[in-house]
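In what follows, a single structure is set out as structure tokens and then discussed.
With one protein chain removed, the remaining protein chains of the complex are shown where they sit.
Take a look at subunit A:
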Amino acid sequence: MESIINAFHIDYKIILAQMLNFGIVFVVLYFYAIKPLGKIMKERGDKIEKGVKDAKTNAEILDKSKAEYEEILIKAKSEADKIFQEGKKEAQTKKTAMLEEAKNEVALIIENGKKTLEADKTKMVEEAKKEIVTLVISATKKLLGEKIDGSLNEKTIKEFNNL
């Protein structure tokens, strides 16, 4: 054993010094390189994992939203169609009612016009008759030479009116 120690110059102090060297290497590598590097790698891994998970969830949400959107779109279309049909029907009804009302109004206006016309005609005929009587009396006066009195004149007018 001693010959081996002498041959290889085995020295416990150098062995301890080399152990210390390795200890320093281990501590420095562990605390300055491996640990922070491992931390960063783990954080990145977690982020990637979370990103993949989120992407999956988002894709699911998107699919769900798409389906919901399509469903809502179909529902809205059918509702719009229904409303349109109802509106059309209502418009038709209103149109018919308005037309009817307009017709009635026109008929009423025509009726009123006819009545007014009739009244005017009667009034005009009366006035014309009065005018004619006055003219006839005037003409007769001229012909008879102003011998007819006022009471005759009035009587004649009344008789003429009764014709």
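Everything that follows uses one rule, which is that a contact is a pair of C-beta atoms (placed from the backbone, for glycine too) under 8 Å apart; a residue touches a chain by one contact, two chains touch by 3 or more; residues count from 1.
Everything below uses one rule, namely that contacts and distances are computed from a predicted model.
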Given "ATP synthase subunit a", "Peptide/nickel transport system ATP-binding protein", "Carbon-monoxide dehydrogenase medium subunit" or "PH regulation protein F", the protein name in the UniProt record of the chain not shown would be "ATP synthase subunit a"
Full-complex touch with the removed chain, picking from A:L29, A:A55, A:I74 or A:I132, is A:L29
Omitted-chain footprint on subunit A covers residues 7-11, 13-19, 21-22, 24-26, 28-30, 32-34, 36-38, 40-41, 43-44
